[in-house]
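Take a look at the structure below.
Just one protein chain is left out here, and the rest sit where they should.
Up next is chain A:
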Amino acid sequence: MIGLEFEKPVLELKGKIAELKEFTSTSDVDLTEEIEKLEQRLKKLEKDIYESMTPWDRVQMARHPERPTTLDYIGYLFTDFMELHGDRLFGDDGAIVGGVAKYHGMPVTVIGHQRGRDTKENIKRTFGMPHPEGYRKALRLMNQAVKFKRPIICLIDTKGAYPGKAAEERGQSEAIAKNLFEMAGMEVPVICIVIGEGGSGGALALGIGDKLFMLENSTYSVISPEGAAALLWKDAAQAKRAAETMKITAGDLKELGVIDAIIPEVSGGAHRNVAQQAALIDQTLKPALEELLQLSVPELLGERYMKYKQIGEYTL
């Protein structure tokens, strides 16, 4: 397990406990009492550390190399997932995956950004940063969902849309804009969940829906902390400061009225136990979907309109 800087004390203590346990089992000296004491200390330490994470700690957690990806969650949240490929216009973008699945028995369409789980896969999936064909594939699958009246579930996890020459030539702006526009009118429930990094327009292009949730240690921002620091203070090294100033954590977004709820994470981060994390997502997702399924199409679209209409702060 790869440890982050701020959680080092926890990991060190865990290591020590493991050592003592090993020692107890192989020698005559009984250290059970000491181990118990240390385990209690560990519990307290975990509570202290994981409950007082700074925004920057959460950024690290959201980017953790072992953080579960869209496909990891799909395996736990849905049964009988079938991946569907291609935008029918240009190609198939591995940075976005999508398909049909069953959620508690109900047919749904699920779409999400997909990071690679190792370098080779990351190159194939351009590090989860989509090209226009990715967004157009997503839109194609969403339109299909509407035709067959399937709810849409989007999992958001990207540093942003891919900044490349080909992406610009094929209309990155238009592809994102079109998704925002069309998602506003999808005549089925749309639920969006930020599971890792929600990076700017590239994230938003899968993010217009009736409910927007964020995992506790995910982030959602207009620009990466490094980018913000470079722009605002001409110094990318100030990313930590930017992470605080820019208000990018789930708690911040809840306070700003942008998201509907925060999905709690397994102590120490989602990667500690994917199955348990998927269950925590399920606990929020299921009632939300049940609620939305009660609404008529005009009610659904009317509420979606008002949800976005009220975002923003200004005075007269």
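Please note the rule applied: contacts are C-beta pairs under 8 Å (C-beta built on N, C-alpha and C of every residue); 3 or more make two chains touch, one makes a residue touch a chain; residues count from 1.
The definition used in the following text is that contacts and distances are computed from a predicted model.
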item: Hidden subunit of the complex - UniProt protein name among "Xanthine dehydrogenase, molybdenum binding subunit apoprotein", "Cytochrome b", "NADH-quinone oxidoreductase subunit F" or "Acetyl-coenzyme A carboxylase carboxyl transferase subunit beta"; value: "Acetyl-coenzyme A carboxylase carboxyl transferase subunit beta"
item: Of A:G15, A:P65 or A:G185, the one touching the omitted chain in the full complex; value: A:G185
item: Touch criterion as defined above, residue of A:T69, A:T158, A:S200 or A:S218 at the omitted chain; value: A:S200
item: Hidden-chain contact residue, picked from the options A:I191, A:L253 or A:L292; value: A:L253
item: Touching residues on chain A - with respect to the absent chain; value: 161-165, 167-174, 176-178, 180-182, 184-185, 200-201, 204-205, 207-208, 220-223, 228, 231-232, 245-248, 252-253, 256, 258, 304-305, 308-309, 311-316
